[in-house]
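In what follows, a single structure is set out as structure tokens and then discussed.
For this depiction, one protein chain was excluded, whereas all remaining protein chains were kept in their positions.
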Amino acid sequence: MPIVLERLNYALQHAMESDERVYLLGEDILDPYGGAFKVTRGLSTKFPKRVLTTPISEAAIVGMANGMALRGLRPVAEIMFGDFLTLTADQLVNHAAKFRWMYNDQVRVPVVVRAPMGGRRGYGPTHSQSLEKMFLGVPGLKVVVPNSLGDPAELLCAAIADDDPVLFIEHKLLYTCPMSVSREGELVDFQIEQTQGAYPAFTLRPANTPRLTIACYGYNFELVRSAALELMMEQEIFVEIVLFSQLSPFDLEPLFLSLERTGKLLTVEEGTRSLGWGAEVSAEAVERLAGIKVRRVAALDLPIANGKNLEDAILPGLQDIVTAALELAAR
Amino acid sequence: MPIVLERLNYALQHAMESDERVYLLGEDILDPYGGAFKVTRGLSTKFPKRVLTTPISEAAIVGMANGMALRGLRPVAEIMFGDFLTLTADQLVNHAAKFRWMYNDQVRVPVVVRAPMGGRRGYGPTHSQSLEKMFLGVPGLKVVVPNSLGDPAELLCAAIADDDPVLFIEHKLLYTCPMSVSREGELVDFQIEQTQGAYPAFTLRPANTPRLTIACYGYNFELVRSAALELMMEQEIFVEIVLFSQLSPFDLEPLFLSLERTGKLLTVEEGTRSLGWGAEVSAEAVERLAGIKVRRVAALDLPIANGKNLEDAILPGLQDIVTAALELAAR
Amino acid sequence: MDNNLALFKTMLVIRRFEERLLAEFSAGKLAGTTHVSIGQEADAAGIFSVTDPEDVVFSNHRGHGHFLAYGGEPYRLAAELMGKATGVVGGRGGSQHIHWRNFYTNGIQGGIVPVATGMALAEKIKATGKIALVFIGDGTLGEGALYESLNMAALWKLPILFVLENNRFAQTTPVEKGVAGSMPGRFAAFGIPVWERDSTDVLEIQSAAGEAVGVVRSGGGPVSLIIHTHRFSAHSKGDDPRLPEELIRIRQFDPLIIHGARLSKNDREKAEADAISSIDEAFLRASADPLPGLTVEVPASDVGRSNLEI
Partner (left out) sequence: MDNNLALFKTMLVIRRFEERLLAEFSAGKLAGTTHVSIGQEADAAGIFSVTDPEDVVFSNHRGHGHFLAYGGEPYRLAAELMGKATGVVGGRGGSQHIHWRNFYTNGIQGGIVPVATGMALAEKIKATGKIALVFIGDGTLGEGALYESLNMAALWKLPILFVLENNRFAQTTPVEKGVAGSMPGRFAAFGIPVWERDSTDVLEIQSAAGEAVGVVRSGGGPVSLIIHTHRFSAHSKGDDPRLPEELIRIRQFDPLIIHGARLSKNDREKAEADAISSIDEAFLRASADPLPGLTVEVPASDVGRSNLEI
């Protein structure tokens, strides 16, 4: 029963085997440690010259990766905690994302920046955030997030093969999730549709008429599908789930299709609520499909506490999703 | 006929005169130059010890200001171009915004970071952006934007007197706008309501029944009110305008009141469209008032070109607002 | 109290506190992560023996020792690590994000340095006579914000001591892989004088720190103090690439043994008993404390409510 971590690790290995332009760089990524979350484990042993452990220099890690990408390599940079992406904001926004367009499409910048995100590990205010929302809607920058339903390995390989910069966000709790395909039966109540393209969106359609659509990404899919099962079993409320792999640019067609069926949208994310991912999803959905009802589940607009009980109160949990879905269904 | 620039300059002077804890720091802010956009002109002459010109070190400028604020001063930092706020993201998000809450409300961080934003000066991709959206919805950080209707001086003084960190965004084209109060008659067709509080929102209510509400902030109010006048004169379509000074935390009550009257919302901003300010405004409005119709006007999701014709095509202009308002009114 | 005994006691409390912490983690009684300074206690003890209680301190992820040497209570730190309402910051910050009196920590490498430099500027402006201290590790020499701060501290002659604790590793990265050129050169390039010691002898560190602090306090501008030391434990928990032999070898630098030799057996044993019992009590008391409730205060426009006066 493969877990997401293994698939990501495999993707890096596969990419390095099949394309000699692929290089990894990041803090503490050498064996035997293999990176803070072990995504790069084994790779420095297999490719000793192509796995570069760096000083603690997040801005320069991404900056150097940008330069490598401009000169024909395919660097994959790891930022140890997504919270530190703030230090790379200038390189992402004013360099990586801009080069192609401002140089009149004469260059491509095939860089991937990977970063673990998310809370519930008791790491406190500066090591638990979901800051991806800061980087959504940056022209020229893609933001991609794996989940346990699609293959994280394919997704990461696609990001590495992408000619444009990709910020690849990995939730810390997702690493140890087993892949859905291997969790037999769990999704048997849904018919699954998948979009074409490198970063597919998945629509999970229940057997009975759905009362609402839940949009989500990444680790939150784990919570959302538990919520969906609970709603189905205990309340006989059926929901459709739209699970995105590509957050930015926003490409919401599958969601619109679902909303035409349900007319009600619940967005779920772990980042803070205000101007989170769900804001754009809701705004776009409403602009497109006037009259639909929307609701958002997200973290409270607070830093994330270290203590577990506070952290739990701040981050959105399974019950928050269920409650919001019930409220929305009842409207 | 005072212009916004003069009011901002006056505010700094007034704050320095009335509170000896106020210090300015930033690049090239000494006289005779007085800062790239002259907001600090004259102040280093008046307060030679309290205006500190810095090296080109955006991260440390904000970092130092954070430290000064933690230790009882009231620093006002200038970032020469808002585009460089990317370099200060870590200090804003992981330091300034967090200290108060994560230190259990034992400290306050009364820092103000001022930054000129916006395009149409032909400064090209790295000197023309409206990046404030990256900093909206950051728990603990306020984002405040002056306009020509409220007094920018009062607004900036309030930000300096605020015990929490404030990011103060000044559009480059706003600097030379005359204050509305002095532009006699221009707003005579509107009744103006203003919220209480340090960073007021303004509701401009037309004489006849309004067909829609336009929400905006900062310099775009200049375009929006021209659009409103054009719609009124040429199409006999009346609109209500809600003009915000505080962007974050989002406090949208006056907008909701207006939307109860109009049922239609048009948001206008200069930043790129995807996950811009208007996304949260729309999402929140729709969640609160199901059934309203929304539309957003913003920049195309592209970097900003240097050449004027391209820049004009990318940024939202008066006609874009008029067209969108007509479309929305017709729905 | 006798200087030698006081230094020993400080180091011992840090050691026993952090050992207890690791044991609690192993027993599954604490969650999250933590970085202990076992082996480096002489830095904290030596430095805080020569500072003023009112001086302003910014410490980093490895800050328990600094906090305890600064005068922080083991009980409140233990409570903080347990996420209790009685913790230093009510359970919000945890190991890396605390504040008490003039002591502050944050978990972002490098980012604390400009903040501390701004604090030094504030104290200079207010003419309080206080100096600022900021702690970094060898790995933190990688962060650009450090150099921006060194430049400004030197330009403006700010009263700040940059303490570099070089424990030869940044997480798993040895200095050879992380730091090019020369450590003192990094400060000297900005005209900042350097005090440097390769030692875990608290007396040596105390004397170097005393000189360095003296220069800063007398208006000499920023100074750096580089201490080459050894970390005995893993970076946080279990992330240690060093060979067992190496871990045994560096135990010869144990500051408790080096300095303990200067004390009588009686003093040592008494100190040991005191440390153990005070820490036992701290953990016991903390574990009985209540968890905090969530008070969601949405930041309002609370203009003019400043309680901070110069």
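The first chain written gets the first letter, and so on, giving A, B and C; residue counts start at 1 in each chain.
Quick note on the criterion: a residue touches a chain if its C-beta (ideal position, glycine included) is under 8 Å from a C-beta of that chain, and two chains touch if they have at least 3 such contacts.
Predicted model only: the values in this text are computed from it and were never measured.
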{"item": "Where the missing chain makes contact, among the chains that are shown", "value": "A, B, C"}
{"item": "Which residue of A:249, A:263 or A:317 touches the chain not shown here", "value": "A:249"}
{"item": "Identified contact with the non-displayed chain, of A:51, A:65 or A:179", "value": "A:65"}
{"item": "Contact with the hidden chain (one of C:189, C:203 or C:291)", "value": "C:189"}
{"item": "For chain B, residues in touch with the removed chain", "value": "27-28, 30, 32-33, 36, 53-57, 59-60, 83-84, 87, 121-127, 300-303, 305-310, 313-314"}
{"item": "For chain A, the residues touching the chain missing from this view", "value": "20-21, 23, 52, 54-55, 57, 59-60, 62-73, 75, 90-91, 94-95, 98-99, 101-108, 110, 140, 142, 158, 161-164, 197-199, 246, 249"}
{"item": "Footprint left on chain C by the chain that the document does not show", "value": "141-148, 150-152, 154-155, 177-182, 185-186, 188-192"}
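Assume only the chains that are shown with their structure count from here on.
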{"item": "Touch-based graph of the chains, sorted into line, ring, star, complete or other", "value": "complete"}
{"item": "Interchain centroid distance [CA atoms averaged], chain A/chain C, Å", "value": "36"}
{"item": "For chain B paired with chain C, centre-to-centre distance based on mean C-alpha positions, whole Å", "value": "40"}
{"item": "CA centroid of chain A to CA centroid of chain B, Å", "value": "31"}
{"item": "Residues of chain B engaged with two or more neighbouring chains", "value": "90, 94, 98, 101-102, 140, 249"}
{"item": "Sites on chain C at which at least two other chains make contact", "value": "92-93, 97, 106, 108, 111, 144, 298"}
